[in-house]
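Note that this is a trimmed complex: some chains were dropped, and none of the rest were shifted.
Chain naming follows the written order as A, B and C, and within any one chain the residues start at number 1.
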Amino acid sequence: MSDGTASRRRGTRRPPILLVMLGGFGLLFLLIPLMGLLGEVAWSDLPELLGRPVVVDAMRLSLLSSVAATLLAAVIGVPLAWLLAKVDFPGRSLVRGLVLLPLVLPPVVGGAALLFALGRRGVVGGPLHDLTGLVLPFSIWGVVIAATFVSMPFLVITVEGALTALDDRYEWAGATLGAGRWTVLRRVTLPLIAPSLGAGLILTWARALGEFGATITFAGNLQGRTQTLPLAVFVALESDRAIAVALSLLMVLVALAVLILLRNRWLRSL
Amino acid sequence: MVEITVTGLDAKIVVGRGEDFRLDMELRIPPGRTVALLGPNGAGKTTAVMAIAGVIPIDGGHIRLGDHLLDDPRSEVLVPPERRNIGVVFQDYLLFPHLSVVDNVAFGLRSTGTGKSEARRAARLWMDHLEIGELAAARPADLSGGEAQRAAIARALVTEPRLLLLDEPLAALDVTIRAHLRRLLADHLDGFLGPRLLITHEPTEAFLLADEIHVLEDGRITQIGTPDDIRLRPRTRYIADLAGANLLTGWASGGTVVVSDFELHAADTQTEGPVLVTIHPRAISVHRRQPEGSARNTWPTTIKRLEHYGDRVRLQTDLPIPLTAEITPGAARELSLEQGGEIWLSMKATEISLGAA
Amino acid sequence: SSGERTELLVSAAASLADGFIAIEAAYEESHPEVDVVLNFGGSSALREQILAGAPTGVFASANETIMNDVAAAGLLHEPSQVFATNRLAIAVPEGNPAGVAGLEDFDRPELLLGLCARGVPCGDFARTALQRAGVTPVVDTDEPNVRALLTKVELGDLDAGIVYVTDVIARSSVVDSVVIPDEFNPTARYPIAVIARSGAQDTATKFVSFVLGAEGQAVLADRGFGVHE
């Protein structure tokens, strides 16, 4: 063995240089486009811009629909994750694959598929309309459905992973104390996976906030009704790019603020 | 207060686990009695607990608590765990990390419909009883091992269960505090009137806490008896090792026992045929020279290994028969024993106990 | 008070956004009882929505083929009318750094050139013009719509692209243009129609008349569109 050559000290050891370089490059990769965006912003117009009704409407709608989509995804996605993790039903691995589908499908195609299925003349939307008079596209319901469709996989994957990794015995402990399966789920299982659940919800929300293709195809682009921020950006791109860029930036900043704030709390565990 | 019917456990548990493990055992525990299920890792102890608690259904046999049939494959009965009213103290306690200690203890009552404040009040009563009243607001992660143990016991007892299952309640603890907590556990269990099952692989725990010991090895019960039975008349090598005794197999005939071609003289002249021979390490005397006197068994050998334990010294010999003897450190020094040294062993005939094999 | 207003959903091609926002304002001023709600998107996406039963009252397409699809599905109240025309121009980055002179430059492989995709009206028209000029284009990208193409020209990533005259007028501060001679330059027609069973056919018909009328045409002419025949 060669003698231990002295190396400089204090604090932790320096990470390998190649790793730092590659990681720094990865970071640059994320930063450069943001810089590009920042370079295009007409900063002086920003305050006036953000007060416009179009922008205010879009902002409100974006927040509302992304939160609603996150909640809907929680209500149907968490049980789906639970079934995938805990119940050994036939075709489970097929369903596992299906869950990832909205990730692969380009959102515009996803929106078209939603339209085929849930439009007023769709396979499901038709009967639904005949029975109840409900029209899903061109309403906030359409926006929420489109956003839920594209973002739910994030929640299902995260929660299923956490449930699979969870120590079953806590649930047994709950059961021996007289808690039925439902009570166990509510008072033991969900609190125990709270960090992963939180992380999954944040990812879902972020994806729902940025959703564009499926929404414009399925829900249309109606100011004040279905025009979310990304859709407003799209219209603005037709006329004034500076506005579009400013709106994008606004969206990014809102999202970033929320993510950084919550991430240090929840996303650790992801 | 809820009425408690004090009734015994009567179970025959047949259940497979994984590919090739199968538990097949009977268990009867009268009210107020503690049975220890003692066995090595993987013997099936936890499997038995889970079957009784209702977490895994049995494949054959039955589980009955008093007049309640809890599980019986033949009659298609399976009561789910939450309706069995069986208290379980898990090996590493499994206190819910997201709840305060008082909410952990109150969990059972809350789950069965009691209101929050009333459940907490009842929880606090039990916690005071177990002397952890001041820890109500603490999180499980902040408890010491002993405090966590008491919280787990309080949590199990607060629902006034009809049967208490304790799965290695001391295994998670540091050796130096285990003795102390063992005493406390004995105290805490005193007030519980139902049958109790204590799972352990620590003989001391079983000897100290149980009225009766069932030894479980590889899914089968190999011995049932009082702590003294188990200690003095072990029936398998595993139990003998636990009890610290030498266990040999031989052939007895009129007071002579042949063990691997070597003849021992026993006081018991009645037992005949294949026998289990138990010899306590303290009953073997060690000498530098051939001893004179009344001991009927005496032979020379060499020390294969010499080990110092706190206040005693154990020495092992291999030939003519494998035996472990135990002496005091003083005696060891006096005899200036060392590994590989030549010695003589002697043993009175009355110290050799024989049991039918 | 807005609750009493009749709502009219107008689906218009995204390239018409600027003009239709102005028309909406003008129309609502003269018809306070009507609330025009604009829905901008790609013509094809709008078609899918209408085919799927969207409550669209008026459909203004940038593409006659797409309007024909809707007609074929029997969803038009009455046949569509052309409300505007457009012609093509070559968009080049400010200062025309590659020195593009006309359609004949579209076969120079060393240049970065873009067209709209085939099947997209501006793409089909551009290919018609090139064919008339006897040029076989060597392009680097088939953009899905004019805006995407124009953005790349503005940023200098393309040396030239064929777009509509209206587009280079709207973006004259950031792009320059090269004229395409009339003999090669096809005319794009923008059809508009009232959608059947929308439940607001009267209102819709009035809106279409407004677009075809003097006020609507003036707004469109301001933006470089040719007015309808």
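Here, a residue touches a chain if its C-beta (ideal position, glycine included) is under 8 Å from a C-beta of that chain, and two chains touch if they have at least 3 such contacts.
What you see is a predicted model, and the numbers here were worked out from it, not measured in a lab.
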Would you mind giving the copy number of each chain kind in the full assembly? A x2, B x2, C x1
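Note that in this section only the chains that are shown with their structure count from here on.
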Per Cα centroids, the chain farthest from chain A: B
Where the centres are mean C-alpha positions, what is the separation of chain A from chain B, in Å? 53
Could you give the separation in Å between the centres of chain A and chain C, each centre being the mean of its C-alpha atoms? 34
Once you find the CA centre of chain B and the CA centre of chain C, what distance in Å lies between them? 86
Name the residues of chain C that each touch 2 or more other chains. none
Given the complex, residues on chain C that touch chain A span 9, 11, 14-15, 17-18, 37-41, 45, 48-49, 51-55, 147, 151, 154, 170
Interfacial residue positions of chain B with respect to chain A in the complex: 50, 53-55, 80-88, 90, 94, 96-99, 107-108, 110-112, 155-156, 159
Contact set on chain A toward chain C in their complex: 108, 111-112, 115-116, 119-122, 125-126, 129, 135, 137-138, 216-217, 220-223, 225, 234-235, 237-239, 241
